[in-house]
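Structure, as structure tokens:
Note that this complex is displayed minus one protein chain, with the remaining chains in position.
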Amino acid sequence: MRGFFFPRTATGSSSLIPNPPWYYSGDLLTVEYRTDPARVAELLPEPLSLAAEDPGAVALIWADWQSCSGSREELLDPVRSQYREAFVVVRCRFEGRTYSRCVFIWVDKDFAVARGIHQGYPKKLGSMWQTRPHPFAQAAPQIGPGGVFGATLAAGDRRLAEAVLTLRAESATNGFVNGHPMAHHRVYPGIEAGAPDAFAELISSGAAEFSGGQAWRGDVDLKLYESPTEELARLEVHEVIGGYYRQVGVVWNGGTTLARLEEKA
Amino acid sequence: MRGFFFPRTATGSSSLIPNPPWYYSGDLLTVEYRTDPARVAELLPEPLSLAAEDPGAVALIWADWQSCSGSREELLDPVRSQYREAFVVVRCRFEGRTYSRCVFIWVDKDFAVARGIHQGYPKKLGSMWQTRPHPFAQAAPQIGPGGVFGATLAAGDRRLAEAVLTLRAESATNGFVNGHPMAHHRVYPGIEAGAPDAFAELISSGAAEFSGGQAWRGDVDLKLYESPTEELARLEVHEVIGGYYRQVGVVWNGGTTLARLEEKA
Amino acid sequence: MRGFFFPRTATGSSSLIPNPPWYYSGDLLTVEYRTDPARVAELLPEPLSLAAEDPGAVALIWADWQSCSGSREELLDPVRSQYREAFVVVRCRFEGRTYSRCVFIWVDKDFAVARGIHQGYPKKLGSMWQTRPHPFAQAAPQIGPGGVFGATLAAGDRRLAEAVLTLRAESATNGFVNGHPMAHHRVYPGIEAGAPDAFAELISSGAAEFSGGQAWRGDVDLKLYESPTEELARLEVHEVIGGYYRQVGVVWNGGTTLARLEEKA
Partner (left out) sequence: MRGFFFPRTATGSSSLIPNPPWYYSGDLLTVEYRTDPARVAELLPEPLSLAAEDPGAVALIWADWQSCSGSREELLDPVRSQYREAFVVVRCRFEGRTYSRCVFIWVDKDFAVARGIHQGYPKKLGSMWQTRPHPFAQAAPQIGPGGVFGATLAAGDRRLAEAVLTLRAESATNGFVNGHPMAHHRVYPGIEAGAPDAFAELISSGAAEFSGGQAWRGDVDLKLYESPTEELARLEVHEVIGGYYRQVGVVWNGGTTLARLEEKA
């Protein structure tokens, strides 16, 4: 039986996702802010703990991606290649090292959901939009001083977040919250009613290859909204740190197990 | 940390799916046919083998569901409750017993994808439609002799299957292919590049509670279409067995591990 | 050139909508309430005026439709047949007679948008959901005392309205606001920049044929939400009149011009 993910078949051609490495080109709109560190701590299961410095820092990141396998065939049938996402990153500490960790994420394609399950990103479906730069300004900003970009996130027919970023100057960084290797849980609940997890591990992963254009920073207006099935708004905005825009190219090719975890009782 | 599935949080209210049991009310349109048993065998990984009788039998089933948790709160925000699916079931044999097995399935909501991951259904997103019965016939069939129901399946912007079912008479069964406990794989690929599966098991599950109305059988016209990312059409229609329509109510509440599987080399 | 609507071709088979009559089977969930009559008056262009009695009455109606042409072929390819809608109806007066008038409406299919343009319904795309009754109660209410139905409306990735209706008793009516012939404007803006309307008329239409099941009334909880591109919430809920549920079958086959209107200056 062949196929990286389900469904596995004799040919492997039905697999929802191909074998890594996976390739990405896209635009990142990042908003960083500080919330109550206690709200971050709530999202860090053992054996993780709060980051030592600036533990309440949060990054809310929109990404407009094109992605493919090594065959690049998905690029020619772009319904299989393009997707949008928004995700929330905090930092945490494990065995003396600082990691980034995605605590909430929404995408708009099934292959992106499946990649998230593999990588430990807790992906749901959502509706994400971010203003695109374009060489012609009739209906588009440029990536430069004064460029204004909007970004919105909705799920379950409710708007969850919206941001407006006005670029001001070149930046040495694209923010700091999402700058570490990721520390993610990969968990498979047990099949028996009421059973503990059948599988649980803490893994680390990051880009196998990364290219980035000039990062820009700017002013941000950010709003979060309540939903009965989401907890993004629980990470209240106490202070905006900044906003960033950057175009990037990324390759992902697996990660490393940090710890096999005890089953929950 | 609380929550049956990801994301797990302090409150558990963000979990993409709630704790089982899960409750379903819906309409099933089933088409059964025979294909080359070798094509079925291709979809049965060890330790499964072909069913002893009628090993090439296939059921292609459309379902129009409303579903909820024990709280029933999803029913009042039905974007969280209603979904459509189409799935392909074959039979197989394990340790002397016959099981049903879902080899392909498409749904249109993320919570349904996540439930599938838990239950071992290899769910992708798709676009499924089936004619609805309605008490007023201006634009609807009734469930009875002469009632005509259409059903279509598409994914990746390509149509994969379409069926027309014309009801003829009451039926003692709703078909036989999907009538056994399900034997499904639950697999989590290893996080290291090129690693074997980190977790793999064969499980069995079925309805914890089932209610069904009168089943009807009828004549079927069925067409399958090629797609570069799907293998449904590889299960060629050699002979139509029959078509069925039934309204049902179901409760699902977990399953049983049949075998922990060796990791693939 | 043949075809009721665009695109018109030699065969007519591409027309977005077929020739009337159009046939509908569906379920209506209606909420009636009173708002400030001045807000209703704002939505009544000349030559319309407020209804004489209860001029602030509003009906917010969700409908879950299956529809087709006289050929009924759409029923067998139900992506062309099923759609959901939510619409807002007020009453008005023209030449001494009372009419119903749809002031806002959202649907989820293009053929429904096109039918609205023809009939004078100001249709936008939206996301509408309403709980479905089903014979099996595992995840569904029945149409009867205690049956609870939710309904939601969103557009532009924002939730606009949500209602919960708990059925209490049989009702002699399905409400009164949507009970008159419709008085709608059909307007085509002029193509020159800044030009007045190229075409404008006031028309009346209603069902050519109507069948309805037993109507039920019940208690309603209704919430309206703001959006920068919608004005539903401007029709504030001052007093809920009641909620209703009814299954219906309808045929629509054209209307009548009430007045050709002067072009706006």
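Letters A, B and C mark the chains in the order given here, with residues in each chain numbered from 1 onward.
Definition applied: a residue touches a chain if its C-beta (ideal position, glycine included) is under 8 Å from a C-beta of that chain, and two chains touch if they have at least 3 such contacts.
Bear in mind the structure is a predicted one, so any value in this text is a computation, not a measurement.
Across the complete structure, the visible chains that the omitted chain touches are A, B, C. Only one residue in the set C:Ser100, C:Ser205 or C:Gln247 touches the chain that does not appear here, and it is C:Ser205.
Contact with the undisplayed chain is limited, among C:Pro47, C:Pro122 or C:Gly179, to C:Pro122. Interface residues of chain B facing the missing partner chain: 127, 129, 152, 154, 157-159. Where chain C meets the chain that is not shown, the touching residues are 1, 4-11, 13-14, 16, 20-21, 42-43, 45, 77, 79-80, 103-104, 109-110, 113, 117-120, 122, 124-125, 156-157, 185-189, 191-195, 198-199, 201, 203, 205, 228-231, 253-257.
Take chain A: the residues that touch the chain left off the picture are 23-26, 65-68, 72, 75-79, 81-82, 127, 129-132, 134-141, 148, 150-152, 162, 164, 209, 211-213, 247-251.
Throughout what follows, only the chains that are shown with their structure count from here on.
When every chain is reduced to the mean of its CA atoms, the largest separation from chain A belongs to C.
Both copies, chain A and chain B, contribute mostly matching positions to the interface they share, with over half of the numbers common to the two. Put simply, the C-alpha centre of chain A and that of chain C have 40 angstrom between them.
Centre-to-centre separation between chain B and chain C, using Cα means, comes to 35 Å.
Residue numbers of chain A whose C-beta contacts span two or more other chains: 157.
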